[in-house]
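All protein chains but one are shown at their positions in the complex.
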Amino acid sequence: MTQPTEELSIIGKSLIKPDAFSKVSGQTKFADDLALPRMIYGRLLRSPHPHARILHVDTARAKAHPGVLAVLSGDDLPIKFGILPVSQDEEALAGEKVRYVGDPIAAVAATDEWVADEALDLIDVQFQPLPALMSIEEAINSEGEPIHAKGNVHKTVALEFGDTDEAMRAAAHVREDTVFFEGNTHLPMEQHAALAQVAADGKLTLWTSSQTPHYVHRALGKVLEMPMSRIRVIATPNGGGFGGKSDIFSHELVAAKLALVTGRPVKITLTREEVFYAHRGRHPVLMKVKTGFLKDGRITAMQFQSFLDGGGYGSYGVASTYYTGALQATTYAIPRYRFEGVRLFTNKPPCGPKRGHGTPQPRFALETHLDKVAEELGIDPVELRRRNLPKADSRTVNWLRITSIGLGECINKVVEGSGFLTRRTSMPKGRGLGFAVSSYLSGAGTAIYWNEMPHSEVQLKLDRNGGVSLLCGAIDIGQGSDHILAAIVAEVLGVSLQDIQLTTADTDLTPIDLGSYSSRVTFMAGNAAKAAAEKVRDRLFAVAAKALQCDADDLIARDHRIARRGRPADGMDFAQAVQLAEAQGGGVTGTGSYTPPKLAGPYKGSGVGPSPAYSYSAAVVEVDCDRKTGEVRVPEVWIAHDIGRSINPMLVVGQVEGSVYMALGEALMEEQAFRLGLHKFPSLLEYKSPTALETPIMHTYLVETIDREGPFGAKEAGQGPLLPVIPAVANAIYNALGVRIDEVPITPEKVLKAMHDKTKRVGPKSVPAFEFPPLIKADVPDEWKGK
Amino acid sequence: MSIPERVAVRLRVNGEEAALMVPPYKTLLEVLREDMGLTGTKHGCELGECSTCGVLVDGKPYLSCLSMPLDLEGREILTVEGMSADGRSHPLQIAFAELGAAQCGYCTPAMLLTAKALLDTDPHPSRDAIMEALAGVLCRCTGYLKIFEAVELAASRDGITAR
Partner (left out) sequence: MLRLPRLRYLRPRSVAEASEMAASNPGSMFIAGGTDLVPNLKRRQFDVSTLISLNALPNGTAVVGDAKRGLEIRAGATLDELAPHPALDGPYRALAQACGLVSTPQVRVMGTLGGNLLVDPRCNYYNQTYSWRKAVGFCMKKDGQICLVARSSPRCWAVSSSDSAPVAVALNAQVTLHGVEGTRTIPAASLYKDDGIDYTTKRRDEVITAMHLPAVSGRMTSAYWKLRRRPSFDFPILGVAIAITWDEGVVRHARGALGAVGSHPVDITPYLAPLTGARPGEDLIVGVAEAADKPSRPLDNTDLSHYWRKRMTKVYIERALREACGLPPLEGRLSAQVKAGAS
């Protein structure tokens, strides 16, 4: 049952989040802020070669160095691991081969970091360098030793829903585009850190700045060959994550091993350079999109190809590959759809999930493509989108179930707010407006490890004074998940936020939550919190109803009271109700959990893409270009986001603004560039990320659709709003200068080059020759049959 | 001459004198965090490229990762731990909390101190002046807008200097 908005006292209000004061006072303890008595420091020796066989590692000199307590190499941690069960291809310390500059080979623990660094220089490694494969093309065409034994092709996908060729032939207009999205990285301000301690009884505790403590827990058990019950993982608040801390990292496993070996607490904090090597960021993706249209602009079919440059290891790459093809059809009603994707191994730091995981790249391809089509068809770009909107409560051709959809309203908001349609044709010189839309998941509908168990659980314990202790495995990475959990429980129980005491992300204390990734916490942990709170509330209502001699259905919990609806005097204090319940039946506790509905379609590979609900966004971006230099500035952005319901509008707006910021960085400057096999500039100075001075005026509109499955109707906000901004920038540049930059980031040199080129375009010309496997021809849902 | 392992340094941090014995090559950032337990001062690069390590020295924003403690004897060092007084938060801290200007909170100590340095010299700054003053502190979470708004909110309230 969804409560009417007017009955809500906490949900929907811009309240101060529970961890705000600890953050503004500097009291929040991030992983590197922790220190333990007798703590020593660990450091990793990393590969200087992009691709090489390790012939020999000699640690003798390092071990003999005064102040060194332990030195590890590949032999000490031989068991492979990986975030996905299908990609167990990483070693904590490489044994036989290194696959990118920065791949860890050995580790030392020493009394301080000076000694540790000196010891690293004393480890002798003999390599046999192999040719480095630094691009998609090189990985495909290489005839030398592949990066992994099975070859350089990590994953292929080939799916077709209905006969796209036939539909293409029947189309009145067909267009094909080839675009490239360069890789970029999360760049959280906090560098990853982990601290490991072994207690006298042998139990291991690891504090780590991780978005996914549960998966780190699993990997520790596997790699260290210890029962998980002998390991405790505590995720510390993340100083920014954006997906970059949702994998399992060498330094986490190594810190634990070093603590086991030395018996001392061991801390490893990555340097900024090492954070660039840890990476798992945005995949570089080369894409080809071909779409057929009716004269009126309605899509008849789409064929999409993506080539992902995966870096040295699997990471989340299998999922990333599917994601480059999954959400095209949640944004537009596409009757026939084909997706072919391939992820290649290359000798770069491994790519993985970054804000929008696998979807900003195809979004860029699709939205710039539609902008071009709109012009060719003589339909304005807004109208073209409107004609292709999917419907609420529908299934897409690739079987994704859409519940609520507020995209139409999002479009209206930004188009009206910006005056897009009228202003676009009369912009001053060098100025332009661009438009784009998108959709995103509210949590992946299937877990990384397939099982029947819940994805999120929340436990509540009430004390006799009415305090509520809330335990959940979710970790706050700045997105405000602590607030979401507390707000939902406080709302249901009618208490205030201050009454909720949170304990999160501690595998000894908190029940499972799969992690702060995939925009899943508000939706899934939020639903679990709601379920737990409702259980507790029902118990309190039962005892209160008896005492008040009324029907439990007649009660409401509000303002620290449980009272009869409309008759607040006729009730009891919340604490009194807890005491009564405890007296009658013992401790008042409750557990709630959330398992997403089974949504996968009837085809292989249908596990990636389904989500219990999709968020929608639309954006208009204004650009101001310098026609002599090619520099692009963004003075103003209009963005609307279908949030389902805002649990806390201030936090939602914060997520939207942060997404816009990150998108502008990706659109205009951020990139992982490589030279001579190395990351060209692994530093905060040379990896360009926007400063306060580049902040545009932002107009944020929240659209509420009250999703029937979200907690109080909420959907995600952390990732979706990033998506439309990048293509909107590119479209705006076209509006301003008449040039197409089909390649991200859009640097001044590319803009200038396009302006002076007769094609008025910069971008890839073709995709490499690659033989995809035969298409898996999936059935289409009934509603698409015959369309 | 050999390199001394430790030298005596007297620092005045958050209004209190501290007599320390530290390696002369440790920067203020390391001394604050490792020798004084003041971990409210964060770090993101240790190279002057992010200002996450920002503190105030005699009221001006300094990078603790590039500052040498021996040169700071006799100067007034303020870290985020010293922003609240008598158990009361600084108006900037309150405004940051109220407006959600701290998301992950990692850049927040430096943002707060830099904003304080601004408000102490320009109690009612324009948006441009705020952007200019905060241009040296990188934030990856907020997109900066909430931070600007929080500085404006704090500036609009009375008693800034009283606290």
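The first chain written gets the first letter, and so on, giving A and B; residue counts start at 1 in each chain.
By our rule, a residue touches a chain if its C-beta (ideal position, glycine included) is under 8 Å from a C-beta of that chain, and two chains touch if they have at least 3 such contacts.
Fair warning: this is a prediction, and the values are worked out from it, not measured in the lab.
Among B:Gly54, B:Pro91 or B:Gly143, only B:Gly54 touches the chain left out of the display.
From the options A:Ala149, A:Ala200, A:Leu676 or A:Ala769, the residue with contact to the chain not on display is A:Leu676. Along chain B, the points of touch with the absent chain fall at residues 1, 3-4, 7, 23-27, 29-30, 43, 45-49, 51, 54, 60-63, 65-68, 70-71, 114, 127-129, 131-133, 135-137.
Hidden from this view is one chain, which touches chain A at 32, 46-49, 101, 113-114, 117, 120, 269, 271-273, 429-430, 624-631, 633, 635-636, 669, 676, 678, 680-683, 685-686, 688, 690-697, 747-749, 752.
As a working rule, only the chains that are shown with their structure count from here on.
Distance between chain A and chain B, defined via averaged C-alpha coordinates, is recorded as 31 Å. Across the complex, chain A meets chain B through its residues 14, 16-17, 19-30, 32-33, 35, 186-191, 237-242, 271-272, 477-480, 650-651, 653-654, 657-662, 683-685, 689, 691-693, 695, 698. Considering their complex, residues 33-34, 37, 39-47, 49-50, 52, 79-81, 83-84, 89, 93-94, 96-100, 102-109, 112, 131-132, 134-148 of chain B touch chain A.
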